[in-house]
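Below is one structure; the comments refer to it alone.
One protein chain omitted, others in place.
On to chain A.
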């Protein structure tokens, strides 16, 4: 645990990605194999379930530290992170027992899953007495199920590649899919046989970077395939041995969430893996035209799908690529060949919700540029460009595939509420709510947290502190003066928002110091955008 806490500390304080990689590689080449499995699980989002609620934890902490609850909350507000607040408030460890290996902690946590609250409390208090501050912080993160450290899967994979004799894309494949850190060994996890035995195992997704050069420098248009970039959930549909599995890009197994796909189990030949996009669209649609993302969202996050949901938010699968065919990994075939097989397959099975993502025909770059302007009306977020000879790679790579998104929608609005950020920004006002004009009223319509530089955040923070009109708990009402341009990817009707709209991926794209609050957009402008793009 000590070694892991040190790793977390190093990852949290180092600023360069090379340092992070080095720290992880060092960990993987020195740590116990049983611990490594858990570390891979943690960093790839396979977090153990939360053992206790934040409320329980808070209460146990202020009892132990003999502090009033208001003072605990005051501290939490300042620190911004529950696990850290607790680690700072607890008295120094008294019983310094030898530090237990990481995997032992997880075994203990798993064993406690069904324990009573009293038993859990006794366990937690005992650990609190023994752990150093850094260990205590990590431990608290484990038991609240909130362990997240800013390291990408790619970094993990690269670090692993340095300590075992495998290349990064093989590792990426083997650590994906369905495995249980409590039962698998490090060797099994990385072995070829285990990968072959796990029927559900998806391939690592090939992801594209945003286009970086002018189209003219991309070579001959005829060497490229263009498709619409659909705005849904990137997914893999797998049929092996008469079983169907649907994975999201976030490596979540979503098979049960989409009963629409079930009948494909019989139709797809065994040993088929499709890469595609999960979207909402009525069955038997003649052309691909997704419903807004907001509708798809109603399908995510629910355990049970209701009949009403199936009617109002029918799911479909738009296939982009074929990765496995007749039980063979065909990722090394050129795209043109994979595409041909894909088209034949989908043509053959004629399923009401399985479509192939249409290819856009163009014979010169200029035409493609014009077609791209229709992306939003088609319900897509832009274009994908793929080299016809490209193999299917692992992870985000430059060169063969590019995404070329349409420019975001923008609206000018004014800052009206501010709240302190969490974690890294816990002392600054960085979470903002914005309003548009409606006559001489201001109507709030979105929140945004990102898009400004550190200096800009500091400047807005200073403004907020000087120009607060009211305080409601952690929220400050700010003098409506600062104008920002908010960029967003989509707009949908919403009854939960005062303005009647909800934005997708809103962020601050520019601080419009040149504009006053009189010059911002109106609620009517928002409604116009909704009419135009909300369907």
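Details
Keep in mind that, in the parts below, contacts are C-beta pairs under 8 Å (C-beta built on N, C-alpha and C of every residue); 3 or more make two chains touch, one makes a residue touch a chain; residues count from 1.
Here is the rule we go by: contacts and distances are computed from a predicted model.
Of the names listed as "Putative mRNA 3-end processing factor", "NADH-quinone oxidoreductase subunit F", "Amino acid/amide ABC transporter membrane protein 2, HAAT family" or "2Fe-2S iron-sulfur cluster binding domain-containing protein", the one that matches the UniProt record for the absent chain is "Putative mRNA 3-end processing factor". Residue-wise, the contact with the chain that is not shown comes from A:427, picked out of A:29, A:185 or A:427.
Within the set A:74, A:119, A:312 or A:407, the residue that contacts the chain not displayed is A:74. The omitted chain makes contact with chain A at the following residues, 12-15, 65, 67-68, 70-71, 74-75, 78-81, 84-85, 88-89, 423-428, 454.
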